[in-house]
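Only a single protein chain was left out; the remaining protein chains are all shown in position.
Here is chain A:
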Amino acid sequence: MTALLEVDNLKVAYGKIEAVKGISFSVQQGQVVTLIGTNGAGKTTTLRTLSGLLKPLSGSITFDGKPLSGIPAHKIVAMGLAHSPEGRHIFPRLSILENLQLGAFLRKDPEGIEKDIQRAYDLFPILGERRKQAAGTLSGGEQQMLAMGRALMSRPKLLMLDEPSMGLSPIMMQKILETIAELKAQGTTILLVEQNAQAALSLADQGHVMEVGSIVLSGTGQDLLHDESVRKAYLGED
């Protein structure tokens, strides 16, 4: 079985500083794969490279059987790779509805789009209640819901979520994590970057621990959750 996403020896640099130093991993159809690690480990850089916002120095990325090198970001979305960026990045002066519609920018099926907007409202009822409101007036957690809903609007084959629980209240964090579990149950393939390692590993089929640009440990979510060094470094246990 070939993987939906295959990353091979990927290197990414900002000027002379190598932020990602040759990582390899893959995501199978229907899996949740997580990258965990401290700030500056290269997780966000990896996602931004996959979605085409950054150009890799070397290495290859194969998505759905096609190489992604040299393809601009706006065309990668069309191939079925959606990215909900770190910090949410909703369009603050557009309404919630307009944000969701932008998520479906490349789609040409108005009925399908309408149906998916309904689905986003079902997933996050608060978005439906406030559909006309400017997105910048939402709370952090609500903005995160919108960012996820918007990413789903392209009907992606692979959904990349960058730090979806960052900066949220414990209740909001819980809600977001439950939603990810729900999406997983529905069969959505997810590449998840999370600082909440406990939660991420509990959800994940596969996990990779990144440190200063390299993957230092890989395994199933359960394996890593019980790994001594992971427990010490990322789960706050001595």
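Assume a residue touches a chain if its C-beta (ideal position, glycine included) is under 8 Å from a C-beta of that chain, and two chains touch if they have at least 3 such contacts; residues count from 1.
Everything below uses one rule, namely that contacts and distances are computed from a predicted model.
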Protein name, per the UniProt record, of whichever chain is missing from view ("Thioredoxin family protein", "YeeE/YedE family protein", "Cytochrome c oxidase subunit 2" or "Branched-chain amino acid ABC transporter permease"): "Branched-chain amino acid ABC transporter permease"
Option touching the unshown chain, where A:67, A:92, A:112 or A:125 are the choices: A:92
Per the touch definition above, residue among A:31, A:51 or A:165 touching the missing chain: A:51
Residue among A:44, A:143 or A:179 touching the omitted chain: A:143
Residue ranges of chain A at the interface with the undisplayed chain: 51-53, 72-75, 77-78, 82-83, 85, 87, 89, 91-94, 98, 101-103, 105-106, 134, 136-140, 143, 150, 154, 167
